[in-house]
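The structure follows.
As you look at this complex, bear in mind that one protein chain is not there, while each of the others sits in place.
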Amino acid sequence: MWQQAINGVFLGAIYALFAVGYALVFGVLDILNLAHQAVFTLSAFVALAFVAEGNMPLAIALPVSLLAAGLIGIGLERVAFRPLRGRSDSNISGLISSLAAATILEAIALQIWGPDVQRFPQGTFPDKPLHVLGATVSALQLTIISVSVVLMAALTAVLRATRLGRQIRAVAESPRAARILGVDVDRVIAWSFFLSSALGGAAGVLFGVAFNSVSPDMGRSVELKGLAVIILGGMGSIAGAVIAGFALGLLEVLTVVQLGSSWRDAVSFGVLFLVLLVRPSGLLGKAAIREA
Amino acid sequence: MLLSVEGLERSFGGVRALDGAAVEVSAGEVHGLIGPNGAGKTTLLNVISGLFRPTRGRIVLGGERIDGLPPHRIAALGITRTYQNIRLFPGLSALENVMVGAHLVRRGDTLRRMLFLRSARDDEARAREAALQLLGRVGLGDRAHHRVSGLSYGDQRRVEIARALASSPRLVLLDEPTAGMNAAEVQAVAAVIREVAKQGQSVVLVEHNVQLVMQVCDRITVLNFGKVIAHGEPQHVASQAEVIAAYLGSDA
Partner (left out) sequence: MPDFAGFFLTYQSLLAFIGLNGLLALSVYCTLCCGQLSLANAGFMAIGAYTGALLTQNAHAPFPVALLAGAVLPAVIAVPLGLPVLRLRGVFLAIATIGFGEVVRLAFVNWSYTNGALGLVAIPQKTRLWMIWVALAAVMFALARLRGSRAGYALEAIREDEAAARTMGIASTHYKLSMFVLGAAIAGFAGALEAHLTYMVAPNGYGFSRAVEMLVYAVVGGDAVFHGPVAGAAFLTVLPEALRGAGRALGLSPGPLRLFLNGAILLAVILFLPNGIVSLPRTLRERRMRKASRAALG
């Protein structure tokens, strides 16, 4: 029982970390960034490249990849989102634009690294099993859980206690009001993308390490989980994404145990459609469901 | 009594936009709705037209309760509107905008068009003619085929008025229809409003142009902080102390 809980928390930590990125950008820009999963994937590849070819220890490769992901995020915002701001159809064109960017990033990954699954070289991470409360946890799992939690806590700290965080929250509330109050909205949005993509990238590296598998389509499988998480948690809510992320991880592990692994993905779909049917605003959602 | 609004309440976040607002409009009446900025006038129109639900209160149109109904049902029951910040369909021409407004009075013709039936062609020709006439009434007959995004604000507002009239509604809600217009254009709008009322249709007119309101309205309701602070005939309302105070304290 404990074992499943640990596995669930482990999986959920990665889902939560990934989904928080969606929530942050949606909260600020009111647009779903469908390129988030491509940043997730690219970041894993970057980390792999640094470790496998650059002989960098993972502990250094992770923050480097995080930085790279954040920079890709800024580029993404500049190229695919900023030019569309102010257009009357910015919601749908933002979705399409992010899809286009995702496609481009995927093509690049596919061209450079090919379609096959790649693995981290031997000895990249410690694999000592530990015994906690009668369950077997690997040092890797614990590390991943800790890193995820630390990053999410760091984001929360930024949002609550720093000036940038207050500005981000102001822009999320109302860009017009924030601008009147003197906030540099462009800069704030760029920072939001940086933070969002850095976290998404971190999730990618952790995911790649957790399952020792990096491939150009890994983002695709997690994208849907991430979307299910933010629907469950409420589209613009970071706290919701965290709670729902862990919830989904636990739910998924429990389902696999009870029903078998071919049902694993059914959980996210089930959650997704159920929430849309019954309570589209999710657990902590603030976004208006219907315009009129 | 065509429209009766009682005890309407609606908040946004912590702000009480409507706090017991009430209005009564008869058939063929032009009813002014005035008040300082933020008084809740647009919110009242939004609630009447169905864009927002009131948290409390009733709206009765011709004997039927309409609060809580979706906007397209309310429109079908005979209420149309214009918008403070102009919501025309930017990619369409003035004529096409008005034709959309006529949606409720046109028959579905997709199937007939696929069979190239004459009746479909006639229906469309009739709808076009009616739309052109409406645009003529608001003085835009010569600009019917222009894309609305290329028209001046004053012209755009007039297109919106024509669009709102296209379905022959019982009640038209006009939200600051003369903002940004010169004196001649304002008089043109006033003439249209008077015509509309003479044909038995009612108008609720939200306006900051107090002169226009005095000129064209049969009765007025004054809102402030989401509440009615005065109502009645224009002269009577204008002299009331609260109304003057509200306006002196605002930037109307």
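Think of it as A and B in the order they're written, each chain with its own count starting at 1.
By definition in this document, a contact is a pair of C-beta atoms (placed from the backbone, for glycine too) under 8 Å apart; a residue touches a chain by one contact, two chains touch by 3 or more.
Since this is a predicted model, take the numbers as computed values, not measurements.
Trainee: For the chain left out of this view, which of A:11, A:32, A:203 or A:238 touches it?
Mentor: A:32
Trainee: Give the residue, chosen from A:17, A:102, A:198 or A:284, that touches the chain omitted from the document.
Mentor: A:102
Trainee: State which residues belonging to chain B touch the missing partner chain.
Mentor: Those residues of chain B that touch the unshown chain are 49-51, 70-72, 74-76, 80-81, 83, 87, 89-92, 96, 99-101, 103-104, 106-110, 113-114, 120, 124, 163, 167.
Trainee: Please identify, in ascending order, the residues of chain A that touch the omitted chain?
Mentor: 31-32, 79-80, 83-84, 87-89, 91-93, 95-97, 99-108, 110-111, 115, 220, 223-224, 227-228, 231, 235, 262, 265-266, 268-269, 272-273, 276-277, 280, 287-292
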